[in-house]
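A single protein chain has been omitted; all remaining protein chains appear in their positions.
For reference, chains read A, B and C in written order, and residue numbers begin at 1 within each chain.
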Amino acid sequence: MVRVLLTDSISKSYTGGVSEFEIFVSNVRQLIRQLDEKYPGLGSEINNGALSISIDGDIYQDAFIEDLQPDSEITFLPKIGGG
Amino acid sequence: MESIEFQKPETVDEAVKLLQGADGNAKILAGGTDLLVQLRAHMIDPSVIVDIKSIDETRELNKNADGSYTIGAAVAGAEAHERGDITADWPGVIEAWDLIGSTQIQGRASLGGNLCNASPAGDSVPAMVAAGMTANIAGPDGRRTLPVEEVTAGPGKTNLKKGEFIVSFNLPAKPSNGGDAYLRLIPRTEMDIAVVGCGVALTLDDSGTVTSAKVSLGAVAATVLVVEDAAKAIIGSKLEPEAMSALDAACQAACKPIDDKRGTVEYRTKVAGVLARRAVSIAAERAGKN
Amino acid sequence: MSSDNRKYKWVGTRQIRPDGHDKVTGRAKFGSDFSLSGMIHGRVLRSPHAHAIIKSIDTSKAEALPGVKAVITSKDFQEQPAELKAAGEGMINYRDMTRNVMAREKALYDGHAVAAVAASTVEVAEAALELISVDYEVLPHVIDVDEAMKEGAPILHEEMVPSGMEVNGPTNIAKFVEFNLGDTKKGFEEAEVVIERSYKTEAVHQGYIEPHAVVASVAEDGQAQIWCCTQGQFQVRAFVAQLLGMPASSIRVTPSEIGGGFGGKTVVYLEPLATLLSKKAGKPVKMIMTREEVFRASGPTSGGSMTYKIGATKAGKITAVEATIKLLAGAFAGAPAGPACMCAVAPYDIKNVYVNGYDVVVNRPKVAAYRAPGAPISAFGAESIIDELAKELGIDPLELRKLNAAKKGTQAAYGPTFREIGYEETVDIAMKHDHYSAPLGPNQGRGVASGFWFNIGGESSATVNINEDGTAVVISGNPDIGGSRASLALMAAEELGIDYDKVRPIIGDTASIGYNFLTGGSRVTFATGLAVVEAAKDAVRQLCERAAKIWEVDAEGVIWENGHAKPASTNVGDFEPLSLANLAAQAPKTGGPICGHNAQNVQGAGPGFATHICDVEVDPETGSVSILRYTAIQDVGRAIHPSYVEGQIQGGAAQGIGWALNEEYIYNSKGQLDNPGFLDYRIPVASDLPMIDAVMVEVPNDRHPYGVRGVGEVPIVPPMAAVANAIENATGVRMSALPMSPPRLLAALDQADIKEAAE
Partner (left out) sequence: MAKHHISMTLNGEPTEFLCSTRQTLLDVLRDELNLTGSKEGCASGDCGACSVMVDDRLVCACLVLGAECDGKTVESIEGMADGENLHPLQQKFLEEAALQCGICTPGVLVAAKALLERNNNPTETEVRYWLAGNLCRCTGYDKIVRAVMSTAADMRENAK
């Protein structure tokens, strides 16, 4: 089970305040699809590039094809740019 | 945007004619460090630019027989700074003049330009005033001389009449036991316009008592101020703490500054007193070393 | 990983940069140095009002002026959808972008473009601008972030609906974000000391010395070529394509040498205007911003207003932090509120953190990225209050930071758990550095502060072409602002096993190399570097295959060592090694050109941490501050070219010192910028600064073959608090607002004197 941690902004907007849950997926595609089923809009927010995904501490700016481990920890964060 | 005529007269008379002949819209070019900026920013739109640097008198820097100096209006600060004699006699004047802008600006900026630009914050002006410098003015009615403090009339304005221009300055002979100094406050260490400037010239007697003094402040009023009460506060003193406090207070009282992007009224006023104290100390030290 | 133990021949050495000679001789072509035959010149008419409805624009007189070839206004730009797209720095709203490059319904800041002219000369174009008459209805304006959030404030965008919160009626708040870790209520209950403070920072400009410049040429068949100074030629292409409705394939963008960017050249201003003018005029159009235009209409980064609350045990363990960070975005949404919140206390292992942020529009130019966007602002608050906490607790400020330092395995307040990071090492080195124990004189003080930046990877493409004589060309797609070509060439030389000076790195235009995300976020040496390494490996693989063909062995039997193909073992056969030059010479008959290539979306950027030490002397009578000594310690992963890594650290620290002491936007009562020039927008000059001692800590990033971390962003994060903490140490007065310019500091010192006298 992949562990998903959400920031307040995201949990308030999409999950009715749920900020931590586990989900059974083996890659980011599945994660996006399942999130959209569970919390409509969240998956597409990730898919359109507004959010980056942190997988076990590594930040992926445009994740989609990445595999996830059964014990992976996922967080979503605003896309980062820089100067 | 009309095209501009460019003239390079070689004599004072020619220059006066050009200035007089223009439809009230001639600009004098010496070092150009203000003129070109204003031109580029469309703040001015002259019909003719008169480059006075081919007139020998504007380029001279001579020590006269009586120990005074004649300084051409277009001489650059760096040129004067490289001269040992004037720098030794009037370090404050040279410091002030050569503080104008960067090395690059110092290679061009002139006393005539700094004065006639008539910015209340012109660095060289308080030092020129404190030293008792006069401006030699040429015009359609011939020559006249004005103390430097009487040349400017307000921000961007001078008392020069149509057709007149400053040809040169007279810097008095350095009095024995005399010293001068100029200090300014800028936010950075270089490249800024003075938030406050203070020029001081004074003389001491052998006991170290101040026998004469002139204190001048820049950037705290529409024109450079001569603060007579400040001079009075220290004349007759040996710069004891009370005299210095009175000097500080007199300078603060004389200030009529504005709030602007470079400083507040409170800041300018307070710092005017601080700089006056420091400049007086430096001038006195220089005077004492004679 | 094993790479740490490898001895490198080129990586880590200080070679002369490939573009160096051109830059010391004046040959290098920057944005405004490019010209085309038949070129005409464009100028922009800008709003003198901070906020005004544009009722009408009459361009007829300008069009009639001899020499004028084209005039454009917002009418010439198609409307754009109001949706966010991932296309550049952050999310791009093209509806806003088209309005920012050319005001449509309203002018939203002093300097906002309202029309543009192309004419035979600059003078004619400027004369034409004066003939354009714009009928404005001037509206009340708002400049300050706190004012803009108040009820009754002038509203910039009536239709704007904030994200992340609900409000009744129109608002200037574009976005609200929140980050929560643990339970701050509980955290503050555990605290024995609680401090609460407010802080404010000014908007500051990136201050690149090269103004924006472009030459655009649109041919009759619609094919456009654009030469410009940009941090991302591919972003310029994307933005121009979208704003002008052109296919990307019809636009070829060539980046010039770039005279500084720092994030400010990640967006477009002139490029769409010049392209449209060129299309209309049928001639190449050159446009250069004046310095005044740069200040009035480009950049800056946000100004901020913050409150912080921090709780700790007497032993110095921070138990909770709460913060609210309000950032001004300029005229259109897009302040870096998210990153500001995420970076705020990122260097620390704090179990209970709640940070929220606001993105607020005001009548100023729209903000652009500037080195670690958002982080320096929130860090000024965080690192100031931590200093206050240290004082309150009587604990050395570095000791306090060490006690709470984030390490591998620490969960950051913004979610992820850190991998290998080097924050604690920077604190340890600071504590042992002789600077930290050097004596101080009267009116002198010392301050420390830390900083964090994520760093990013992103889409990167690189090609390594092996030339017939055994040299190589590396083509990448990121404009080189600070020496990245040297770093890329060093890594390629290392991989290929040939000399550095046999590798020539060039930067491709949008038609000659695959897509690259822009130069920013400290990504180039890391991400594009990774693509170059992979492309070089691809070339090496091909070289090994060629050797295998020559030797008639399996390719697996060939290895690459020191620039030579060798049999992997004696079992493969006894062959003399073949050099790269030899294999290159034989390429025509062994299969043709050898071209290595790699394109990927690079992930795994290693976060960067820094700790700075600053000594100041304060003139108590004038409020002037001198920076006496400055030491910047930073985890750089691995320094590929140490000189340019040091340069990034020194330059970032200097910019931070400017931000701390003197840089600010000064608006008059009409909302017009009063200091649009280097005279009164006071960036540090050489005589303002001491040497900046850059201490590089190398904790390699295991996601990169050479351990690279981005280094360019984080050095600007600590300086503002380091300077403020030093001033407090020198005077006992806490400056909670930037800049700490002489008038402001003297006022604070006087205030403290009055307070002391009263007590």
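To be clear about the criterion, a contact is a pair of C-beta atoms (placed from the backbone, for glycine too) under 8 Å apart; a residue touches a chain by one contact, two chains touch by 3 or more.
These figures come from a predicted structure and were not determined experimentally.
J.: With touch defined as in the header, list the contact partners of the absent chain among those displayed.
T.: B, C
J.: I'm checking contacts with the chain that's been left out. Which of C:Y199, C:F262, C:F452 or C:Y706 qualifies?
T.: Final answer for the missing-chain contact: C:F262.
J.: Taking the full complex into account, find the residue in C:G20, C:G67, C:P154 or C:P577 that is in contact with the omitted chain.
T.: Answer from the full complex: C:G20 touches the omitted chain.
J.: Among C:D58, C:D76 or C:E123, exactly one should touch the missing chain; which is it?
T.: Residue touching the absent chain, from the options given: C:E123.
J.: Thinking of the whole complex, not just what is shown, which of C:R291, C:K391, C:H433 or C:H597 touches the missing chain?
T.: Result: among the candidates, C:R291 touches the missing chain.
J.: Among the options C:L36, C:M431, C:L679 or C:A752, which residue touches the chain absent from this view?
T.: C:L679
J.: Name, in rising order, the residues on chain C that touch the hidden chain in the full complex.
T.: Within chain C, the residues touching the omitted chain are 14, 16-17, 19-21, 23-30, 32-33, 123, 206-211, 257-262, 288, 290-291, 481-483, 641, 643-644, 646-648, 650-655, 677-679, 683-687, 689, 691-692, 694.
J.: What does the interface between chain B and the hidden chain look like in terms of residue numbers?
T.: The missing chain touches chain B at positions 3-6, 29, 31-33, 36-37, 39-41, 49, 51, 53, 76, 78, 101-105, 107-108, 189-191.
Just so we're on the same page, only the chains that are shown with their structure count from here on.
J.: Quick one: name the chains whose C-beta contact count is the highest of any pair.
T.: By contact count, the leading interface is A-C.
J.: Please compute the C-alpha centroid of chain A, do the same for chain C, then give the distance between them in whole Å.
T.: 26
J.: Based only on mean CA positions, could you tell me how far chain A sits from chain B in angstrom?
T.: Roughly 68 Å, centre to centre.
J.: How far is the middle of chain B from the middle of chain C, if each middle is the mean of its Cα atoms, in Å?
T.: That pair's centroid distance is 44 Å.
J.: Find every residue in chain C that makes contact with two or more other chains and list them.
T.: none
J.: Two or more other chains touching the same residue: where does that happen in chain A?
T.: none
J.: Along chain C, where are the residues that touch chain A in the complex?
T.: 84-86, 88-91, 164, 176-180, 206, 261-264, 266, 336, 338-339, 342, 354, 356, 369-373, 414-419, 453-459, 520-523, 601, 603-605, 703, 710, 712-713, 716
J.: Would you mind writing out the residues of chain A in touch with chain C in their complex?
T.: 5, 7-9, 12-13, 19, 48-50, 54, 56-63, 66, 73, 75-83
J.: Chain C touches which residues of chain B in the complex?
T.: Those in contact with chain C are residues 1, 41, 185, 187-193, 195, 260-264, 266-267, 270-271, 274.
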